[in-house]
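All protein chains but one are shown at their positions in the complex.
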Amino acid sequence: MNVDVQLWSFVVAGLLVIIGLYAIAFMDNLVKKIIGVMLVGDGVNLVLITEGFKPGGIVPIISEKLFSSGAVGDFANDAAYSLPFALVLTNIVIGASTLAVLLGISIKLYQHYRSLSVAHIFQEDDA
Amino acid sequence: MIIEIAILFVIVASSILALVQRDLMRAVIIIGFQGLGLALLYQRLLAADVAITQAILGSALIPGLMAITVLKTRRYQE
Amino acid sequence: MNSELIPLMVVFPLISAILLNLMHGKDRAVRVYGTLAMVVVIAVPLLAVYGNHLFGAHPAIDTPAETGIALGRINLAIEYSFGFLQRALIFLLAAIATFAVLSHTSNEKRASGVYLSMVMLSIAAVSAVVMANDIFNMFVFLEILTISQAAMVVAKGDIGGYKAALKYLIFGGVAGGAILLGIALLLGTFGVLNITDLGNALSGNTKSPIVLTAVGLLVIGWLFESGLFPFHTIKSHIYSSAKADVAALLQTETKIVLVAIAIILLRLFGGLSNMSAVMVGLSVITLAFGSVMALVQTDFRRLLAFAAVGQAGLVGIGLSLGTPDGIAASIFHAVNDALAMSLLFVTVFVIYEGAKTTEFSRLGGLLTKAPRLAFLQIIGIMAVSGVPPFNAYQSEYRLIGAAFQAGYPELGVVIILGTIVTFVALMKGFFLTFLKESTAVAAIGRPQLSNALPLVTFATMVILALVCLGIGLHPGPLYDRFADVAITLTMGV
Partner (left out) sequence: MRSLYDTLHETLKSRGGTHIGGGFTAEYMLLAFFPLAFVALLRGLDSLTSAVLAILVTALVAFSLPLVKKVSRENSDHFAIAAFYIAIVMGLVLFLMVGGF
């Protein structure tokens, strides 16, 4: 069976972004909204990773053995494009720190309102 | 090929399943599987270094933080 | 040789943030180090010479033929460029941030290291966004900026701040995702992240749907970071939930980031008429809603917050026109408005400290208690709303001229209307606070506003008022150089 992994990864990335946006817009529970933010970030990360992927390529980590065997040229030809991977690494860490701050804020809000429902928390702001 | 398709399916299914749970602790555990699936997928897509980070953060640290939040607040969605 | 100082503008605040965070709890150390660090933060942009800094000193190389990147040379290093515009914006930021730090260390009983480290983090982030010639570096620091701004709002400690920060971070996550997706699409198409290279690769190549999607996503990110239309309620909620010195810092940062990202968008996609139309439209809507919503508020801080958002729309109009006059006038207006709005936020901060409230129903008759404050606030109101001797007059009338010249006379009328509405709203606030007869203030304990004015706060207000007046009387030195910047910017398009 021959399936285009790259294409389906893009599709799944799009699905993750859509699911995340749905959760942010329509889910009432705060933890689920936060999961939605995480899913949007994951979807974008997957887009970047899939861009760097090269079908039939090798992992872009160079080793001493490659140098000594003189296969550096082959490495340059076969290796996946590693710039997007570096970007994803940064974004994963940023996403995790945003998530931690969000979770801390939601604990604080729960202690005040005794509820995780966004409709309840923002109730008095309905003018 | 079939492995990647299975992983992709697990990722989508677990993100949807996590969002429909009323028990938030169960949702957090399921989202851990999504993180793990993403890590495996990154490995299959030749991003080994990202896969390590994602495996630690996505399947342990983030679900852990969320579990702490759920323990400190309420377990069932009102 | 001083161009070695360029990375210091980002690196020094970052290191200070870490150190201040570690010092938290040691009151004296935090105070002394915080104050000294601000001296460095102010001095570095003045001492550094103009130029580019390449991180890791990787030079540009000839593009290898088989990579498929259609450029002669590509830049390998992350590049920071520093010119007059960057120096002006970073110095403005450093000045307002110094006030926030000094007012914290002199007014609070215990200086908080964590709070100061968040201020430092936001200084580093804004400096990097202003200087970065690398689109991913811009994204990283925008995310850091979002987190640190939310943390500064939370630092006030009441529940409204937490709510505002939650909303800000959730939609910040969405907008950040949009920016990164746009960057990912551009990276996948052209293979480069350096803005100069990307601009060269893009020239005359902007019609493909992928590039247009990327432009739309980047514009959405710009709207969030600068608080334009759909995000204006979130931005105003943030401003009004923060302490007033933080609010002054936040709105300065917002206007600087607005200018910085808009300039990046113009450098990349300057000729795209779709983008300019979308940006003008949303800026006009922001101006209308921001200034009209300011009129109907019942709280002075919320009034100011909406007025600040409306003024951001004004800045956005000129930038999205894309003509040299419009860009120069907009940058000039961003600087002027950041100064004058900071003055207003500080005066309201003093009222809040004295009266413990800014609700109009509980304020009134403060003119006899605080004549100096009333005088400074009326200067701020006149400066914001473009009354002749002050600075915003100079930039607003140039902005109107630019709108007429670009062939949008109705935009000129919209700008005049928005200015009038802002003036009316602020005068309403002034009247209800200082002039209206009220017995309510007596009930909440007569504030000794005039005597209790802390020296740092009073000095800041006087300095800001004098700077507003000075720029208003001599706009030439600043505006002419902004005009040069705008001309070089639009030349490549």
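Order as written gives the chain letters A, B and C; numbering starts at 1 within each chain.
Rule of thumb we're sticking to: contacts are C-beta pairs under 8 Å (C-beta built on N, C-alpha and C of every residue); 3 or more make two chains touch, one makes a residue touch a chain.
Keep in mind the model is a prediction, meaning the values are calculated, not measured.
Peer 1: When the whole complex is taken into account, which chains on show are touched by the absent chain?
Peer 2: Spelled out, the missing chain touches these shown chains: A, C.
Peer 1: Of C:Ala328, C:Leu376 or C:Val421, which residue touches the hidden chain?
Peer 2: C:Val421
Peer 1: Which listed residue, A:Ala25, A:Ile61 or A:Ala76, touches the chain dropped from view?
Peer 2: Among A:Ala25, A:Ile61 or A:Ala76, only A:Ala25 touches the chain that is not shown.
Peer 1: Given that one chain is not shown, which residue among C:Ile74, C:Met138 or C:Val215 touches it?
Peer 2: Answering carefully, the residue with contact to the hidden chain is C:Val215.
Peer 1: Looking at C:Phe171, C:Tyr352, C:Tyr397 or C:Phe458, which residue reaches the missing chain?
Peer 2: Counting the whole complex, the residue in contact with the absent chain is C:Phe171.
Peer 1: Using the definition of touch stated at the top, determine which of C:Met293, C:Leu399 or C:Leu478 touches the missing chain.
Peer 2: Candidates C:Met293, C:Leu399 or C:Leu478; residue touching the omitted chain: C:Met293.
Peer 1: Of C:Ala201, C:Leu258, C:Val284 or C:Val315, which residue touches the hidden chain?
Peer 2: From the options C:Ala201, C:Leu258, C:Val284 or C:Val315, the contact with the absent chain belongs to C:Val284.
Peer 1: When the complex is taken as a whole, what residues of chain C touch the one chain not shown?
Peer 2: Residues 163-164, 167, 171, 174, 178, 209, 212-213, 215-217, 219-220, 223, 229-234, 237, 274-275, 277-278, 280-282, 284-285, 288-289, 291-293, 295-296, 298, 360-361, 408, 410-411, 413-414, 417, 420-421, 424-425, 428, 432 of chain C touch the chain that is not shown.
Peer 1: Touching the absent chain: which residues on chain A qualify?
Peer 2: Residues 21, 24-25, 118-119, 121-122, 125-127 of chain A touch the chain that is not shown.
We adopt the following convention: only the chains that are shown with their structure count from here on.
Peer 1: Centroid from C-alpha atoms only, then distance chain A to chain C, rounded to Å. What do you get?
Peer 2: 29
Peer 1: Counting in whole Å, what is the centre-to-centre distance of chain B and chain C, each centre being its mean C-alpha position?
Peer 2: Roughly 37 Å separates the two chain centres.
Peer 1: Give, as an integer number of Å, the spacing between the C-alpha centres of chain B and chain A.
Peer 2: Centre separation, chain A to chain B: 11 Å.
Peer 1: What are the residues of chain C that contact at least two other chains?
Peer 2: none
Peer 1: For chain A, what residues touch not just one other chain but two or more?
Peer 2: Expected reply: 20, 34, 106.
Peer 1: Which residues of chain B touch chain A in the complex?
Peer 2: Those residues of chain B that touch chain A are 1-2, 4-5, 8, 11-12, 15-16, 18-19, 24, 27-28, 31, 34, 38, 41-42, 44-50, 53-54, 57-58, 61-62, 65-66, 68-70, 72-74, 77-78.
Peer 1: In the complex, go through chain C and note every residue touching chain A.
Peer 2: Against chain A, the touching part of chain C is residues 136, 140, 143-144, 146-147, 150-151, 154, 159, 162-163, 165-166, 169-170, 172-174, 176-177, 180-181, 183-184, 187-188, 193.
Peer 1: Considering only the defined contacts, which chain A positions touch chain C in the complex?
Peer 2: 17, 20-21, 24, 30, 33-34, 37, 40-41, 43-44, 47-48, 51, 83-84, 87, 90-91, 94-95, 97-98, 101-102, 105-106, 108-109, 112, 121-122, 125
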